[in-house]
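I have a structure here, written as structure tokens, and I will follow up with some questions on it.
Note that one protein chain is taken out, while the other chains of the complex remain in position.
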């Protein structure tokens, strides 16, 4: 059941290069960590998919990286303005895990604060988290996940992976997800793909899953390799988009090590 | 020589149903009364033609009737916002007249305050003016032309025409201009037509003048019947546009008494 | 009658959206299953969007065996959009649909800009499908043709019962590196930018033929829908708008009624052909096409 509601902006604060957009929650449900919402982007034709970052009784908050016209318009929203939210949508993280470890890269941090809170609520305290960023400036966003271990490029977040086995729940740029998939085959990974609708209507968000093109908005965005959900096994040719992407487009090769469909 | 400049909004005040949009003048010239400017309309593709209403050393002001998307966007501008102005454009009123009488109908009042000031500056004091409005509310705008004689429908402004001969300079809805052209053949009348460019580039604003289609933005908007400029003699078929127009579209018949081209 | 535009709603993923319409139009079905085009498949432009879905669909057999039975559970009139790469392919699918329950009409997609092979000729396809089925046949035309009116007359002559206007235009968007954003290069251009084009196409066809017309292209408001009706449409379909606003059908209905009332019209359909300015006797009789 697709739900779309009008929300008032409670505030918008910069955190490093990102903006934390806080919306009055109204009677909207936050859904499960890793699920996403389609946010009406002022002046644009299509809405933009965003993971829920934080949920309180009063607010829903999104962490947004202004990389293009839609995200920039969202970051410029001011207190008191209103926008429509569609969601929660898709499949989130499976919380029934033994030894959770959250892994985030860049804006891939976005869904982790909510995830961390929910896991803590499940009774085992705040799970450990490791985060990688491109610069000190970007790393300011780590404030949203206190106690996380942080590294800055040229060190990659995979260098912080502990030796003991963990249930990895991760979101970040494609090369990070690709590396994690090799290092931790059971990891739950949150992927991206451009989305027009977010609820299965357009077939625009397909990625190749186990040899088939599947809608990431319906079958994802969180996928587990070899798990119930599968994971993109052979992303399709995609020429590099923007220089500043810090989160992984699924179904795209870019200059990653992934094999490319002819 | 076409000049386009960025102007800052100094203020925007409602006067009856209209808005007086005041812009910082910068180094722009106001031109002659009856000339017009093309005003950038926020969010719209094309600019909108507006007669200059008032000019001081510091400001240029326009009186705007919000009858559609472009004029509404202009009326919503706030202090500090900026917009582009192209002009002054077209031919204004000929000020070399003996016994000026200003006649305005509805938003056709717009060019008269500036015209009155310029005529006064020419040494003969403020010229007399008569104004007609659709309602008391609309008539609030008469405050821009102190001492003008005002009438409200069902009385038409033509009823206020004095018996003595005057040099009529007028702006108002088409039926008013049509009536004046009969009553005062030498009247200088400011006409309208939809304009895309205002400077002769598009041929969109044509009206029929002495049997030929001519560009109103270049040959008008002020025309004198039998004078150097001519006046539209046989406007072309035009189905009624909006219910709330209070100023005359030239080159359109509507339900006026003008003859209609087959 | 309010429909979705083909390819802009999956009734099985969002049945409540489908139920807010007066009928559900399927994504175009081809004889063989199609994976569709490689990603990236969508891009936004200033006033519209591009898509290169590429007729991804389960193919005729799986559609009939698996999809159609589930669609019937919606208890909505079902319009099946039919595509193909030869006259025979279209006609075979029409024949296969002919015996099926619950199908209100067939929409022949004669105009998909995402398949390279151009259809062999709309007229032949319509004529062959006419032979193959008694179901109402709607011909869906592209606006990318010099003479819409001639096109409309031709498919009417060939036996079409109605027209669906319009499909997308062909468009292209480039990314920052000046490479096509879509995996396929160009794609179908839809959304608000298309509205004046759709209006012109409906207007031209309504002037040429008296067939019922499903109008679509860039509808965002009830007034947009009313304008399509005034230009000659008897039904209106929502496409790109549904991506942004799945609950749009309810809003459009309210606005459509209000816009009609504001013009002293008893019913939105009373506006039909008003833009054409034809004398009353040349206005075609309006069927009972609006359920609600």
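Going by the order they are written in, the chains are A, B and C; count residues from 1 in each one.
The rule is simple: contacts are C-beta pairs under 8 Å (C-beta built on N, C-alpha and C of every residue); 3 or more make two chains touch, one makes a residue touch a chain.
This structure is a prediction, so every number in the text was calculated from the model and none was measured.
Trainee: For the chain that does not appear here, which of the shown chains does it touch in the whole complex?
Mentor: If we consider the entire complex, the absent chain touches B, C.
Trainee: For the full complex, which residue in B:16, B:33 or B:47 touches the chain that was left out?
Mentor: B:47
Trainee: Just to verify: which one of C:40, C:128 or C:193 makes contact with the chain not shown?
Mentor: C:193
Trainee: Suppose we count only contacts with the excluded chain; which residues of subunit B make the list?
Mentor: 1-2, 4, 38, 40, 44-47, 69-70, 84, 86, 193-197, 199-207, 212-213, 218, 236-243, 251-252, 261
Trainee: In the complete complex, the non-displayed chain touches which residues of subunit C?
Mentor: Touching the chain left out of view, subunit C contributes residues 45-48, 50, 118, 142-148, 169-174, 177-180, 185-186, 189, 192-193, 195-197, 199-201, 203-204, 226-227, 230-231, 263, 271, 274-275, 277.
What we mean here is this: only the chains that are shown with their structure count from here on.
Trainee: Using each chain's Cα centroid, which is most distant from the centroid of subunit C?
Mentor: Centre of mass proxy via C-alpha means gives B as farthest from subunit C.
Trainee: Counting C-beta pairs in contact, which two chains come out on top?
Mentor: More C-beta pairs are in contact between A-C than between any other chains.
Trainee: Can you give the whole-Å distance between the Cα centres of subunit A and subunit B?
Mentor: Chain centres of subunit A and subunit B, defined by C-alpha means, are spaced 56 Å apart.
Trainee: What whole-number Å value describes the gap between the mean CA coordinates of subunit B and subunit C?
Mentor: Here subunit B and subunit C have centroids separated by 46 Å.
Trainee: For subunit A and subunit C, what's the span in angstrom between their mean Cα positions?
Mentor: 35
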